[in-house]
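Every protein chain but one is kept in place in this view of the complex.
Every chain is named by a letter (A and B) in the order it is written, and numbering of its residues begins at 1.
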Amino acid sequence: MQSIPLWGETLRLLVELAATAAFALSGILEGARKRLDAVGVCAVGFLAAFGGGTLRDLLLDSRPFFWVRHVEMLWGVLALCVLAMLFLRSRHVQVTERAMQWPDALGLGLFVATGTHQALVQDLPALVAVLMGLVTGVAGGVLRDVVCNDIPTAFHDHRPYAICAFAGGWVYVGLWTLHTPGWVSLTACVVVTAGLRGLALWRDWRLPEWRF
Amino acid sequence: MQSIPLWGETLRLLVELAATAAFALSGILEGARKRLDAVGVCAVGFLAAFGGGTLRDLLLDSRPFFWVRHVEMLWGVLALCVLAMLFLRSRHVQVTERAMQWPDALGLGLFVATGTHQALVQDLPALVAVLMGLVTGVAGGVLRDVVCNDIPTAFHDHRPYAICAFAGGWVYVGLWTLHTPGWVSLTACVVVTAGLRGLALWRDWRLPEWRF
Partner (left out) sequence: MQSIPLWGETLRLLVELAATAAFALSGILEGARKRLDAVGVCAVGFLAAFGGGTLRDLLLDSRPFFWVRHVEMLWGVLALCVLAMLFLRSRHVQVTERAMQWPDALGLGLFVATGTHQALVQDLPALVAVLMGLVTGVAGGVLRDVVCNDIPTAFHDHRPYAICAFAGGWVYVGLWTLHTPGWVSLTACVVVTAGLRGLALWRDWRLPEWRF
C-alpha cells in the first residue's frame, strides 16, 4: 500500500532534480551569451538554480536553507557548470533550450507548489502563500537577468510564465483549504502550471499588450 | 479626549495608503515606460510599493512582514495595477506624476519615521536607526530601477531625496531621545522630510556636483 507514495516521492525527486538542472542551465547559457568568465558562469548558474528558493526561505525565515539540507544539490550544480563549460558548444544551444522547456515548466509547477505549501503551513494568508510560490518559481530567473544586466525575461517577453504559476498557486491554495491529500494538490498544481505553460508555448499565447 | 489620537491615527493611515499608492504608481509608470508586459508592470509596482519596508523588516528580522499583517494592502496594489493598465494612457502620465509628488514626499517622511522607530525600539544605535529609516523610504525605488535596468534615480538625478529623509530621520532620533510623545516625533519627522523635499523641488535645489 505504501508503494504509491514511494513511487510518487521518487517521481517528485526526479522532477525536482531535472528542474534544478534546467534552471541552472538557463543561467549558464545566459552567462555564456554575456561572455562571462568561468566564475561568472557558475555564479549565474547558482543564482538561477537556487535564487528563488533561497529568497523564499529568507522571506519565510525558514532555516536551514534547502541547499543546506541537500548539499549534494550544490555539488550537482557545480558539476553541471563545469561539464557545461567543457562540453557545451554554441551549436548545442538551441537543442538544449528546447530540451529544457519541459523540465522548466514542470519545475515551475513543483516549485510553486513547494513555496505555496511552506507559506500555508505557517498560516499565512492565501495571497501571501501564492506570492511565495511565485517567488520560489520566478525569482531565480529574475536574479539571473538582473545580474546579467538585462530586464528580466519574465517581465517583458509577453509570454505567460509567472501568470501560469499564479494560477497554479491558487489551485494549490484551493485544494489545501478543501483538505485534499497533499499529493493530489501537488499534482494538480504541477499539471495546471505546466499545462498552461505548455499551452501558452504551443498556441503562442501573448500577454495582453498595454496600449499606453 | 481620545478624539485627537484617533483623528491622528486616521490621518496617518490615509497618508500611508496614499503613499503606498504613489510608490506603486511610480513602479507601474516605470514598467510601462520600459514596455514591460502585464506581469512585469505588476511586479515592478509591487517592488516599488513594498520593497523598502520588506528590506527593512528583513534587516531588522521583524516578522510577520507588514504586508502579511495588512494583506489588504497587497490586494489594493494588485487592483491599482489592473486599474492603471485599464485606464491609464500616456497623456495622463504628466498629470499623474505631478499629483504623485505630494503623497510621495509625505510618504517618504512617514516611512522614514516608521523605519527609524522600529530600529530605535530594538535599541539599535542612532545612525543605524536613521539608515533603517532611509532603507524603508528609498530602497523600494532603488529596487524598481535596478529591475528596470536603470541606475537608481535616487542616486543620480542630483535632486535631494534621500538626504531629506536623512534629515528627517535625525529629527526623529533627536525627539525620541528627548522622550517626546510619539505623535509629535512622527509629525516633526514627516514635516521636516516632506518640507525639505517640497522646498527642494520648488526652489530647484541641486545636490553639489562632485567635480571629479
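We adopt the following convention: a contact is a pair of C-beta atoms (placed from the backbone, for glycine too) under 8 Å apart; a residue touches a chain by one contact, two chains touch by 3 or more.
The shown structure was predicted, so the numbers you read here are calculated from the model rather than taken from an experiment.
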| item | value |
| --- | --- |
| Per the touch definition above, residue among B:8, B:152 or B:174 touching the missing chain | B:152 |
| Among B:162, B:175 or B:190, the residue in touch with the chain that has been omitted | B:162 |
| Chain not shown: contacting residue from B:83, B:99 or B:127 | B:127 |
| Hidden partner chain, touching residue among A:13, A:71, A:99 or A:121 | A:71 |
| Interface with the undisplayed chain - residues on chain A | 31-32, 34-41, 43-44, 54, 58, 61, 63-65, 67-68, 71, 74-75, 85, 88-90, 146-149 |
| Missing-chain contacts mapped onto chain B | 58-59, 61, 124-125, 127-128, 131, 142, 146, 149-152, 154-158, 160-163, 207-208, 210-212 |
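As a working rule, only the chains that are shown with their structure count from here on.
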| item | value |
| --- | --- |
| Rotation, 0 to 180 degrees and nearest 5, that superposes chain A on copy chain B via CA atoms | 120 |
| Centre distance in Å when chain A and chain B are each reduced to the mean of their C-alpha atoms | 31 |
